[in-house]
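Quick one: the structure is below, questions incoming.
Now for subunit A:
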Amino acid sequence: MPLIKDNAFVEDTFARVADDAALPEGAIIVSLKRFQAERDVLVPRNTPLGVRLSSDQSPEALGADVHHFALIELEFPKFKDGRGYSWARLLRQRLGYKGEVRATGDVLRDQWLFMSRVGIDSFEVRAGTRIEDFRAAMAEQTFFYQPASDGVRSVLDLRHSRPAPFALAAAQ
Partner candidate 1 sequence: MAQVLTANRLSDGEVVYLAADGAWVESFDAAKILATPADGEAALAVGQEAERNQQLVHAYLFDITPAKKPVKMREIIRAAGPTVRRDLGKQAAF
Partner candidate 2 sequence: MYRYDEFDQKLVDERVAQFRGQVARRLSGELTEEEFKPLRLMNGLYLQLHAYMLRVAIPYGTLSSRQLKMLAHIARKYDKGYAHFTTRQNLQYNWPKLGDVPDILADLASVEMHAIQTSGNCIRNVTSDHFAGAAADEVDDPRVWSEIIRQWSTFHPEFSYLPRKFKIAVTAAPKDRAAIKVHDIGIVIRRDASAKLAFDVYVGGGQGRTPLVGHLIGEGIEAGDLLAYLEATMRVYNQYGRRDNLYKARIKILVHQIGANEMRCQVAAEFAEIKQHGALTLPQAEIDRINAYFLDPAFEKLPDEDLTAQRKNKAFAAWVETNVAKHKVPGYAIVTISLKPIGGIPGDASADQMDLVASLAERLSFDEIRVSHEQNLVLAHVRQRDLFELWQTLDKAGLGTANHALITDIIACPGLDYCDLANARSINIAQALSKRFADLDRQRNIGELKLKISGCINACGHHHVGHIGILGVDKKGVEYYQITLGGSGAEDASVGEILGPAFGEADVPDAIEKLVDTYLAARQPGERFLDTYRRVGIQPFREKLYAAH
């Protein structure tokens, strides 16, 4: 499926590896279960490592290992299942994860903006999606009432000239 990052289509350099498949060379994505079982083999590999979390798996299960990952994939089995939005915020805020967070599964155009707000920065999209649609969807809202995980200044901050939360964190 096509992949969008930084407002453009990009090539997916990661290979998804099934739990019972041999580990190929290069960047791979494994399930949380496989990661937990084979942590000591996976972490020392010198290639980018990704983990796939299903919608009922909290990233807090990764603990300090979170920083070993170049990519964390959040699955949205149905567009109505909104747990991934909280997982993304935990990753960005609680666990301080700086790598790529990718949304996969049943994701609607009208959800990309909210996903980006909670810290998801790459999107698997349906075949046939046009990049103009993505850009238009991301530009549908100029102001945001609440601080989230995208570093954007909230209306609260703009009204009272407070710096954005991320800037705050950086200054500390």
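Behind the choice of candidates: all candidates are chains of the complex that A comes from, given by their letters.
Rule of thumb we're sticking to: a contact is a pair of C-beta atoms (placed from the backbone, for glycine too) under 8 Å apart; a residue touches a chain by one contact, two chains touch by 3 or more; residues count from 1.
As the structure is a computational prediction, the values presented were derived from the model and not from experiment.
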| item | value |
| --- | --- |
| Neighbour of subunit A by the touch rule, complex-wide, chosen among 1 or 2 | 2 |
| Touch list for subunit A against partner candidate 2, complex | 58, 79-83, 85-86, 89, 93-94, 108, 110-111, 113-115, 117-118, 140-148, 154-156, 158-160, 162, 165, 168-169 |
